[in-house]
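The other protein chains are all here in position, but one chain of the complex has been omitted.
Chains here go by letter, A, B, C, D and E, matching the order in which they are written, and residues are numbered from 1 within each.
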Amino acid sequence: MSTLSRPSGRAPGQMRAVRIERGYTRHAEGSVLVAFGDTRVLCTASVESRVPPFLRGKGEGWVTAEYGMLPRATHTRGDREAARGKQGGRTLEIQRLIGRALRACIDRGALGERTITLDCDVLQADGGTRTAAITGAYVALVDAVRWLQERREIARDPIFGAVAAVSVGVYRGAPVLDLDYAEDSDCDTDMNVVMNDGGGFIELQGTAEGHAFRRDELDALLALAEQGIGELLAAQREALAR
Amino acid sequence: MSTLSRPSGRAPGQMRAVRIERGYTRHAEGSVLVAFGDTRVLCTASVESRVPPFLRGKGEGWVTAEYGMLPRATHTRGDREAARGKQGGRTLEIQRLIGRALRACIDRGALGERTITLDCDVLQADGGTRTAAITGAYVALVDAVRWLQERREIARDPIFGAVAAVSVGVYRGAPVLDLDYAEDSDCDTDMNVVMNDGGGFIELQGTAEGHAFRRDELDALLALAEQGIGELLAAQREALAR
Amino acid sequence: MSTLSRPSGRAPGQMRAVRIERGYTRHAEGSVLVAFGDTRVLCTASVESRVPPFLRGKGEGWVTAEYGMLPRATHTRGDREAARGKQGGRTLEIQRLIGRALRACIDRGALGERTITLDCDVLQADGGTRTAAITGAYVALVDAVRWLQERREIARDPIFGAVAAVSVGVYRGAPVLDLDYAEDSDCDTDMNVVMNDGGGFIELQGTAEGHAFRRDELDALLALAEQGIGELLAAQREALAR
Amino acid sequence: MSTLSRPSGRAPGQMRAVRIERGYTRHAEGSVLVAFGDTRVLCTASVESRVPPFLRGKGEGWVTAEYGMLPRATHTRGDREAARGKQGGRTLEIQRLIGRALRACIDRGALGERTITLDCDVLQADGGTRTAAITGAYVALVDAVRWLQERREIARDPIFGAVAAVSVGVYRGAPVLDLDYAEDSDCDTDMNVVMNDGGGFIELQGTAEGHAFRRDELDALLALAEQGIGELLAAQREALAR
Amino acid sequence: MSTLSRPSGRAPGQMRAVRIERGYTRHAEGSVLVAFGDTRVLCTASVESRVPPFLRGKGEGWVTAEYGMLPRATHTRGDREAARGKQGGRTLEIQRLIGRALRACIDRGALGERTITLDCDVLQADGGTRTAAITGAYVALVDAVRWLQERREIARDPIFGAVAAVSVGVYRGAPVLDLDYAEDSDCDTDMNVVMNDGGGFIELQGTAEGHAFRRDELDALLALAEQGIGELLAAQREALAR
Partner (left out) sequence: MSTLSRPSGRAPGQMRAVRIERGYTRHAEGSVLVAFGDTRVLCTASVESRVPPFLRGKGEGWVTAEYGMLPRATHTRGDREAARGKQGGRTLEIQRLIGRALRACIDRGALGERTITLDCDVLQADGGTRTAAITGAYVALVDAVRWLQERREIARDPIFGAVAAVSVGVYRGAPVLDLDYAEDSDCDTDMNVVMNDGGGFIELQGTAEGHAFRRDELDALLALAEQGIGELLAAQREALAR
């Protein structure tokens, strides 16, 4: 493990440069450009005063997410999903994950009968788009809630914790943090971890691409993830304090 | 935790009755009805001598899965996806999971330019349909491979390990194994675990539905999963020996 | 005609073994596995207390059907209609036929503002899936109506007759009853006949695949159909008496 | 029955005025406007020198049909199927019927590797659109074949018989020929009959809308159909002789 | 320019023969067959007493259009959009244009909460289908409004001007009026012009297919269009006076 050399030259436990830019666009109640290195995702939060049918009249709100990738966010151009006429399985899987992750930090009763939609659109992809999206969408969500509070539409802050996400993986035999595309496309195991600021796990999605991973590898990956998420939570706090 | 009472009366580490019936239908190269209690999934393996475009001419085979749920497999009737005109996000997510899990036990070079499609159709649902599907699909896959070997179409057995899956979760504060629908719809944390017979993890998908789960809860869940998967691997071996 | 030999060895007027198994799955109000030889169709009846828009407020109910075929119910794997994104013409044609046939035996006023949906899913196909589906769906419909009566939701039995269906055809010059796949794919004329227990015709769908059929052939086919339907009506009565 | 009065004042065995106009549009190899009273269908035959994948390299041709209804062909405007994004079940059922009927009069080997597509578009509907379509499409098909023969693309005439279709039904207790919309929407039994000029049946599709029909009613309907089809075959011959 | 010879032999400023036939079909409130030479479009106007959601309760009506082309309206058969499952970009573009053009001559407040849908279906195409459609749809719209007035459903005539459309283009260097297919597929610049009877422009859509057009060419084209539209407005008046 001592000789591991990541394509980027990073140390195993080193994240890429993280940048969180609020107010990236004007119209949305929350608008955040989040960058994990070369991965750049625009996360907007839109507030609407309606809820999906299954929640009507229950006095509760809803938080949901949609995910997209610009056709040339990637090395080779991908199909535009709108032109193909449907969202792919990967897209649906990711947007379901983002929605679940964000719903884990909000009191939907305190939100009232409103829907907040988090649109996460990848402008440039270099691995880790879903974890960047969750991390950035949390900041956009907070901004949207603050907007509601400033207009005195809601009395109590419905957000009860912060949420961030990072990927970890076993790359050429060694556990590493925050995989970029070069690592992601060549790793044995890939795991996405979503945690809150209380140290609890919200989602854990690990996949053995090559060989199955052992329990000790899992433990090492979880330790790296905890560390990375600590850094991301700090970056979120800092961005929100600006 | 001593007072936990599961709706089914099972002990925390007790699986439901598992039944694996080979040759359930006639036409498929492998056809298995798998039951985890009241959950019943028909898994067929179909061999075709063609591969998807991205593999043409590479001398490798492909294993893929499709998942469906009969409209009235559930307590209340769900929409028929064929009539609605698309597969939902949950369906796509599950069939991608099944495909990845089964590809983790097969040497695609030894399979040759063939596709084996595993159709997993839920006849009756009571929680854990995806884990039952993976467990049953493995047996159907083995039968399809044996069919190829009997016809001397492939020389070497491409299957290099067994794969099974089980769900675990935190139900009313206690870790339990193999959640049924009553538990699944009311649990705090739900995790699907796919392992091979070497004790390695192939997939890990944990979701906190209520409160985030702690590291010690995760450890307890993984221990239960390991135990359950041991029983499932034994049931597979026994079915294949019949 | 004396030398006719059907692939199955059956006599010209001999049906395949018919099996009608009630309560095949747990959740549906009616659930029947019907087998005509190797053709096996799962028919469930689901009761919902709503009607389609065109019937709202008229005090009448609705009976409708959906039909599907598991991808590997057939000799070679067919596309999954949900994955292709639409139901084919054959599927739509069959489910429209099943719906019309079942509506012919029920007083929709006595049913009240309820919809009963008959899902007919073919687990294994060997010819005659639509006629097996109608025959089995009738039994599932009766069970669903009994369920409503036991819960005293409806006062009067809305079912005023039994309905069954069988195929007949001209195979190698001779009229035969209840075609299996080997005959169906090689016959000159194929006719599906739906009748009630009063001896009346509900549907008649005859197609000349090879040469056009003459009036005397039609008469012979109708006679065989009447006989076969008599046997099916008896099998339904017997199953419902159990 | 003696007092039956059809809405149109026609006698029970009286067809509507039939008009067959060849060369209605310029571009198609065959183009026929057929009218059964107020029902007007434009049938064009298009010749293309390709066959569907399942026939490639077999030296045989294909004849197929597509059916459409202009949105305001009917009393109240219907959805445009192109705008809704799919053809309905009724449309698919009818176009499959037209295709089968026309394939019953052509030697596909003599046609060679060509496809003739019959587009049947209803400009105005007043009952019997599918039977008018079959009757008119036959004439368009003959014109397209003659076009091929004039250009010496095919040596031998592939058409070996004429095909026509008519509807019959039990209206207020009496068998009647060629139902118009007023009768069709209020009849007990409706049957579409396709026959050839040898007196053979090609398709028979009878449906009991109200009460099931008896054998003697069926016989009366078939007799009316035979008479009507005789008149239609004469009208086709006359149009083709012009 | 003196030596220009149009394929049809027409003079540069000469329109094709224009024919406007009212009452072409029976059911629609307005039904017009319009012909610009060999281009023939059936335009029906359907009145419905409902408005789209965005207008509900505002006391205003709506006028909209749908456009279609029969598959064999053209030289070679085109796909049926209903079968392909979506309307193409060209179709959507044209039907949006027709709708905008017709809404420019009607007071939607005076129409009341009604929708008039103009279905423009091309029976035969020879260039200029969209301009013929607009010109014919105007007449169908007037007929539908008269129908409403005769039934005293609306008090005041909501139509405040006439609308017609024509194409102009630069063909082999010379500006010409009303392009047919031979010219359209071989011209440098193609412009569709919609004007009202006050001499005002409603739509102007010019496209340089070959070389970009100069300002003096534009001026010449607009002069031709004004002249052609004068003739079309006269033809509309004459048809409506019959």
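Quick notes
Convention: a residue touches a chain if its C-beta (ideal position, glycine included) is under 8 Å from a C-beta of that chain, and two chains touch if they have at least 3 such contacts.
Since we're looking at a predicted model, the values are computed, not measured.
Across the complete structure, the visible chains that the omitted chain touches are A, E.
Which of A:P7, A:G59 or A:G85 touches the hidden chain is settled by the complete complex: it is A:G85. Remark: the omitted chain is touched by one listed residue; of E:G9, E:P52 or E:G199 this is E:G199.
Note that of A:R26, A:R152 or A:R242, the residue touching the chain absent from this view is A:R26. Only one residue in the set E:R26, E:H75, E:R156 or E:R214 touches the chain that does not appear here, and it is E:R214. In the full complex, subunit A touches the hidden chain at residues 25-28, 31, 38, 40, 42, 44, 46, 48, 66, 68, 70-77, 80-83, 85-87, 91, 117, 119, 121, 123-125. In the full complex, subunit E contacts the hidden chain through residues 86, 88-90, 92-93, 95-96, 100, 104, 191, 195-196, 198-208, 211-215, 218, 222.
The definition used in the following text is that only the chains that are shown with their structure count from here on.
Following the contact convention of this document, no chain is adjacent to both subunit B and subunit C. In this entry, D-E is the pair from D-E, C-D or A-B that repeats the interface of B-C, since more than half of their contact pairs coincide by residue number. At the centre of the protein atoms shown, by the Cα-centroid criterion, sits C. With centres set at the average Cα position, the gap from subunit A to subunit E is 51 Å. Centre-to-centre, using mean CA coordinates, subunit A is 59 Å away from subunit D.
Shown for subunit B are the residues that touch two or more other chains, namely 85-86. Taken as a contact graph, with one node per protein chain and an edge wherever two chains touch, the assembly forms an open path, each chain linked only to its neighbours along a line. Which chains touch which is summed up as A-B, B-C, C-D, D-E.
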